[in-house]
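One protein chain omitted, others in place.
Every chain is named by a letter (A, B and C) in the order it is written, and numbering of its residues begins at 1.
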Amino acid sequence: MIDREQQAPQLPKLPTSAIETEEGLQANTQSWFEYPVKAQPHHTDYAGIVWHGTYLTWMEEARVEYLRSIGIEFADLVAMGCDLPVVELSLRYHLPIRLGVSAIVKVRLVESIGVRISWDYEIQSYDRQEIFLTGKVILVGIDREKGKIMRQLPSKVQEALVKHTTA
Amino acid sequence: MIDREQQAPQLPKLPTSAIETEEGLQANTQSWFEYPVKAQPHHTDYAGIVWHGTYLTWMEEARVEYLRSIGIEFADLVAMGCDLPVVELSLRYHLPIRLGVSAIVKVRLVESIGVRISWDYEIQSYDRQEIFLTGKVILVGIDREKGKIMRQLPSKVQEALVKHTTA
Amino acid sequence: MIDREQQAPQLPKLPTSAIETEEGLQANTQSWFEYPVKAQPHHTDYAGIVWHGTYLTWMEEARVEYLRSIGIEFADLVAMGCDLPVVELSLRYHLPIRLGVSAIVKVRLVESIGVRISWDYEIQSYDRQEIFLTGKVILVGIDREKGKIMRQLPSKVQEALVKHTTA
Partner (left out) sequence: MIDREQQAPQLPKLPTSAIETEEGLQANTQSWFEYPVKAQPHHTDYAGIVWHGTYLTWMEEARVEYLRSIGIEFADLVAMGCDLPVVELSLRYHLPIRLGVSAIVKVRLVESIGVRISWDYEIQSYDRQEIFLTGKVILVGIDREKGKIMRQLPSKVQEALVKHTTA
């Protein structure tokens, strides 16, 4: 539907100097985590395609499962008093996904600077020939009790993220 | 929770030359349309606050009701064979909305260039003292039968948008 | 689409003897609370009609707003440590609601026996000529801290419900 060659959406740049601090991490750009999804009736709207907000459920699921794959159970994190809400989100919808179609949600940890964690997304067709969506999401670590941004992520989380962004 | 003074998210700039063509329209920045919402149980997540994807339902509702206020019934548009899917979306979450809290979704038509329609959003507290979310959405006119981007919006839509972006 | 003259769905009968205890309350069958809704794009599915699960969001909103109308703020109840989850639900879908159509969700408190609160629902067209859905919902009072059914509802809630079911 939409030209998928267009440039990905830009969120405001983080200061590049920060990337060079001790906390600054650069992701291994090869490390996409893949999460399969399928367009079920409840995901669609009147147009017979996936409703534009449905993608956020898939992106969240892919992120939670990626974290699990590196040893971070999201529910445990919440129980420990840490939350990771989305603070920025930018999506580009390239092609619609029709009822019954399966797709791959690809998510990649871009960087973790202080308590901000940035992710890239691509949703592709199973045969990798089509890109349905590209996006960026930024999370921030929150202390649930205080309701405030944490000074640093829990050390277990920090270590898992470092290990998986510097391979 | 998050500093709301931060700059709004940037979507890729449209070529400014386009803004000077006949189709280019600049919105009256005073003309916010307001749509009230309330955080009901189904809007919340485990954290007791509005889940980050819920905002897209409110933003869509506000946009549909704004269009209705200027004479465009969205369901009629769809019945006529024109759809207006979201093609770009950029959100910044400044403060959470808790269960039971009411808010105002403010939406403003920024510009309509060819078949691309850009919108600004702000979600505020009822007393206007807090900004919960800021965002941008771009729609594009699609010919439902052909499944392709339209060459131009239906004239009735085009006229209503022009009238309400050049006041 | 479906014959709306069919009998309403039956949930298992509560023992009638219970209705005669001191806690047993019979609703005034005239007292429907009305809550207006509109089928927005995100409420629909591929068939261009409201997806069958969407009705639960509207029914919940109507129930919360009814409670508010009799002095019970649901968010305050939750903050006080009382939750009212749905424990039984029975719906019959009589006619579909199409994109853009407005409707009235009618909710009525049927009875409150101990900590079980029963509700009837009808979703009608604005002109009252069509019934889209009929349903029944049962809630039960839960002590959030203990995660158990309460022995009795908070007295403020109990009093408000009694007052509004015995008029």
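Following the convention adopted for this analysis, a contact is a pair of C-beta atoms (placed from the backbone, for glycine too) under 8 Å apart; a residue touches a chain by one contact, two chains touch by 3 or more.
As the structure is a computational prediction, the values presented were derived from the model and not from experiment.
By the touch definition given at the top, chain A reaches the unshown chain through residues 40-42, 48, 56-57, 60-61, 64, 73-76, 78, 98-101. Summarising the interface, chain C meets the missing chain with residues 1-2, 6-7, 9-12, 46-47, 49, 52-53, 56-57, 60, 78, 83, 85-93, 96, 140, 142, 144, 147-149.
Touching residues on chain B toward the chain that is not drawn are 41-42, 44-48, 51, 53, 99.
Criterion: only the chains that are shown with their structure count from here on.
By the residue-number overlap criterion, the interface of chain B with chain C counts as same, with over half of its numbers used by both chains.
Among the other chains, C has the CA centre that is most remote from the centre of chain A. A rotation of 180 degrees, rounded to a multiple of 5, brings the CA atoms of chain A into register with those of chain C. Each chain gets a centre from the mean of its Cα atoms; for chain A and chain B, those two points are 23 Å apart. Work out the mean CA point of chain B and of chain C, and you get 32 Å between them.
Multi-chain contact residues of chain B, defined as those touching 2 or more other chains: 56-57, 60, 78.
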